[in-house]
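Every protein chain except one is present and positioned as in the full complex.
The chains carry the letters A and B, assigned in the order they are written, with residues numbered from 1 in each.
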Amino acid sequence: MKRGVTVLSPCYALCMSPVGINVPRADGPSKVRGDAQYVDDIRPADCLYGATVRSPRAHAKILEIRKDPNFNWAGITIVTAADIPAKNVVYLMTEDQPALAESVVRHVEEPVALVAAESRDRALDAVRHLEVITEDLPAIIDPRHSEGSEIKIFGADNIFKKIAIDKGGTTTGGTVIEGEYSVGHQEQLYIEPQGMIAIPREDQGLTFVGSMQCPFYIEKALAPMLGHTRMNVIQAATGGGFGGKEEYPSMVAAHAALLAIKTGKPVKMIYRRDEDLRATTKRHPSIIKIRSIVDHEGILHQWDADILMDGGAYNTLTPVVLSRALLHLTGPYRCPNQHLTGRAVATHTPPNGAFRGFGAPQAMWAVERHMDRIARTLGIDPVEIRRRNLLRDGDTTATGQTLTDTGALTVLDEALAAAQEPLQNDPIHPGGGEGRYARGRGVSLVFHGCGFTGNGEARIKGKVALELDGRCIKILTASTDIGQGVDTTFPQIAAAELGIDVERVSNAPHDTANVPDSGPTVASRTCMVVGGVVQKAAKQLRQALQIETASEETNFDMLLSLRDHQAPLRVMAEYQDDGSMEWEDETYQGDAYPTYGWSCSVVDLDVDLDTGEVLYRRHIGATDVGKAINPVIVTGQLEGGSLQGLGYATCEEVVVDDQGRMRNDRLTNYIIPTSLDAPEMVTRIIEIPYKGGPFGAKGIGEIPMDGPAPAAAQAIEQATKIVLDTLPMTPERVMNALEAVE
Amino acid sequence: MHTSSAPVWNARSLMEALALRSEHPEATVIAGGTDIMVFLEGGALELKEVLNIWPCDELRGIETTATGLQIGALCTWTDIKNHPNTPSALRECARTVGAAQIQNRGTVGGNIVNASPAGDSLPLWLALNASFEVGSVRGHRMISADDFWTGYRTTALEADELLLAVHLQNDETLRTTYRKVGTRMAQAISKVVLGGAIKTQGGVVTHARLALGSVAPVPVRLAHVEKALIGRPIDPNAAEEINHDIAPIDDIRSTEKYRRTVSQRIVRSWLEREAKEP
Partner (left out) sequence: MIEFSLNGHAVKVQALPMTRLIDVLREHLRMTGTKEGCGEGECGACTILIDGVPVNSCLIPIVQADGTEITTVEGISKDDRLDPIQDAFIEYGAAQCGICTPGFIVAARALLDSDPHPSKRAVREALAGNLCRCTGYQKIVEAVVCALGED
């Protein structure tokens, strides 16, 4: 298959290292041709179609699942909790979430029954003719009513997790500045809805093919429910995840599995968009209170912050989201006395889950708005306030981690320098540019811990295998390409280490039957940690060849030529903790993350004074990425994440009813930015190498989510004097504030 | 998504369309499908039978007449954008309907007959004093835009009638505006949508037609604002009368308060701009 223009730089053509080069995406041709196989493109023979019957109420006893007697039930298979082989559980961190509700439902849209039919239309029709008859129980929808309530959802006190981090003591004197900040849900809105196929295997096991981030999570999640059933899980081309396909696919897999077991046939489940919006995980809504003590120059002397997070009805990953939120609740600022507390509580609402940033966007919103509050109170420029307080080499974080290679000052200066460039295009002003606008600019500064907290990686021991076959190398990894380019960057890393042409290296399909567990594709760890294991495996491959040929030759192709046979050769590498991190999980003390990314956002916008609409003109992001393995892929991630951050800022709102059900459950009404809403994006990559990452690379997948919203808020404030502390800053909220100020 | 098994009658000529409409008054009429197909997907529509008028080319085309413009009911928003003689306010409206794919398929007639309270073009037809030509096997007649939308999603069409064309009068002296305030810059349902037309002579307003959508069950003329404008120089304060004319509500997209505030502001701003013009 021919290709037209290729982008490879002249350097690449001379076989220099592919790291730092814009190697075109390995899956580019298949994606632009429409050949890439996403789960709904895959059609096993005799495949049935599955669909889900869900709870209409937030908290209720299930009295009956009633079949409409007037419906034609021929060819329809129904599954309920009674059909579950072993434990009725989809496992993640705890065993509290059932695959199908049995006697009680704990949130709207909770799965209660499943149907399989020969066609999608029949399956969806059957669902419409099954009614879940319930009797209401008292429900908690508001997280502020949860803790200590008599109504029990989780454990004795409805608290999924409670954390406290303390550094230093208290201070006297100074100015006390207090603020309260809040954020609502946010929906990941991957353009490809959730989907999964379960296929019975000849050995009575099950194969899963689907849209996912973490193939091994599905195996672990289903093990309690499926008993001894053997499984393998294959990632299909995945149309976006952003965390929304970290844990939720396990639920879809559980359902497809139950239907496949009962029917003996392959079953495919593809969520309709409205169902996906109502039923799947969202970003955790949070309320944050900050009380800080500053001196007359705006230097922080004490910083006390508390976060209350709404976890929804089941535990899922909530404790880890709370953890990250706490670890970012100081922002990239130094302060000798920091006291951070947080609680994640249960409510009778659909469980919240992973979404890019994972607690940090909520924390950064509050921190950055609070820094603006300090600036405003003292009459000091908000950028200057940040400059005076930002973390530098040798400073310690709230957990007592001493920082090196900090990038806060560098990214701030870089972003502000880029902001000197005049704006190229005006935004799309409605009404043909006629109207009343106020122009503003805002700046935010964030940091983001890369990879898992503390000894997370040491526990996982992520593995990667390399297989040499002839002149080509296959990388076997569970790290999935969900758009972030893993299937391109991993070959770049391996090829660079071995000094060979990148076209000789490729990722094998991500099938748990064939690939080792590299750990999940989350937490901005894939390039930095697993990529590091890829590099290690490449080194091991070279060593294995050296041993095989009894040679000290380091040139890979020379080694190959020294082999007296062509037999495939396989090596496996495992993440090894170098012991340099000291972390206490019990007390939240020590080195929270192996390294941090740093980013500064500068947002230029107009506020329409007649409508409260915010029109973005430009977003500048200066981000320290350690090393950009593939600059086009890296900037693509930074730009995409930044637009999600701007959506979080002004247009993405989940509107819920009194049962916690999402009312705006269509793309018409859950608003993400179109190309006309999106501003010009300017991306500045800064490389402060991280010695623990492959070629210096840090994690960058999530950091772009953290800064845009508070930068937008500061810009709106600069333009209009209005102060908004709640997300999203919809036109309705902006207009209310404008009227108050005028 | 449930594929309907409703039978479909296809009209390839105007005569066929009117005959079929008369024979099947219960049939759901489908033009470009950008509303009907969305209702079907959302489960809001049970089809019994369908009258497909999309093939009826006689309902296409924009004719420039001596006195104005005649826009076929099946003209799409792209057709409106591309035609050299369509009024600028109407082109601005066309630009804000959905996005390219919707503009290529959504029709002027569909928007008018669907009669959504948030219909993007409806207040502009009121402002431009459009006349709608409707027809049946019994003959044709004209209905003014003022008389067309009779209640929530209800029109003055008889059961056997189809909308055939929109008639606009030329008027070079008309100063017009169109402003849609939606949920985003494209692919947006309106929260407030304004169509306005005024004329001045000798420094005073002699003609004023202002209308808003998404602030009542039907698009509404701003009668009190118009009354406050007529007979004096353009006075932006006339916008303050707006609360007498509109009845917005809280809904999934926005609030009553927002709609009231924004309606007044966009009308005022328009009048302020016009007041500055000679």
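Keep in mind that, in the parts below, contacts are C-beta pairs under 8 Å (C-beta built on N, C-alpha and C of every residue); 3 or more make two chains touch, one makes a residue touch a chain.
All figures in this text were calculated on a predicted structure; none of them were measured in a lab.
Asks: Would you mind spotting which of A:Tyr190, A:Tyr333, A:Tyr575 or A:Tyr588 touches the chain that isn't drawn?
Replies: Answering carefully, the residue with contact to the hidden chain is A:Tyr190.
Asks: Among A:Ile633, A:Val656 or A:Ile700, single out the residue that touches the unshown chain.
Replies: Among A:Ile633, A:Val656 or A:Ile700, only A:Ile633 touches the chain that is not shown.
Asks: Can you tell me which of B:Gly61, B:Gly98, B:Pro217 or B:Pro236 touches the chain that was removed from the display?
Replies: Checking the options B:Gly61, B:Gly98, B:Pro217 or B:Pro236, the one contacting the hidden chain is B:Gly98.
Asks: Which parts of subunit B are in contact with the chain that was left out?
Replies: 1, 3-8, 10, 30, 33-34, 37-38, 40-42, 47, 50, 52, 54-55, 78, 95, 98-102, 104-105, 185-187
Asks: Contact with the hidden chain only, please: which subunit A residues?
Replies: Missing-chain contacts on subunit A: residues 1-7, 22, 24-25, 27-38, 40-41, 43, 188-193, 237-242, 272-273, 425, 428, 482-485, 632-633, 635-637, 639-644, 666-668, 672, 674-676, 678, 680-681.
Keep in mind that, in the parts below, only the chains that are shown with their structure count from here on.
Asks: Return the distance between the CA-based centres of subunit A and subunit B, expressed in whole Å.
Replies: Between these chains, centre-to-centre, one finds 43 Å.
Asks: Which residues of subunit A touch subunit B in the complex?
Replies: Contacts found on subunit A: 120-121, 124-125, 128, 272, 274, 428, 430-432, 434-436, 609-613, 615, 651, 655, 663-664, 666, 668-669, 671, 673-677, 731-732, 735-736, 739.
Asks: Show which residues of subunit B lie in contact with subunit A when the two form their complex.
Replies: 1-3, 38, 42-43, 92, 96, 99, 177-181, 183-189, 191-192, 252-255, 257-258, 261-262, 265-266, 268-270, 273
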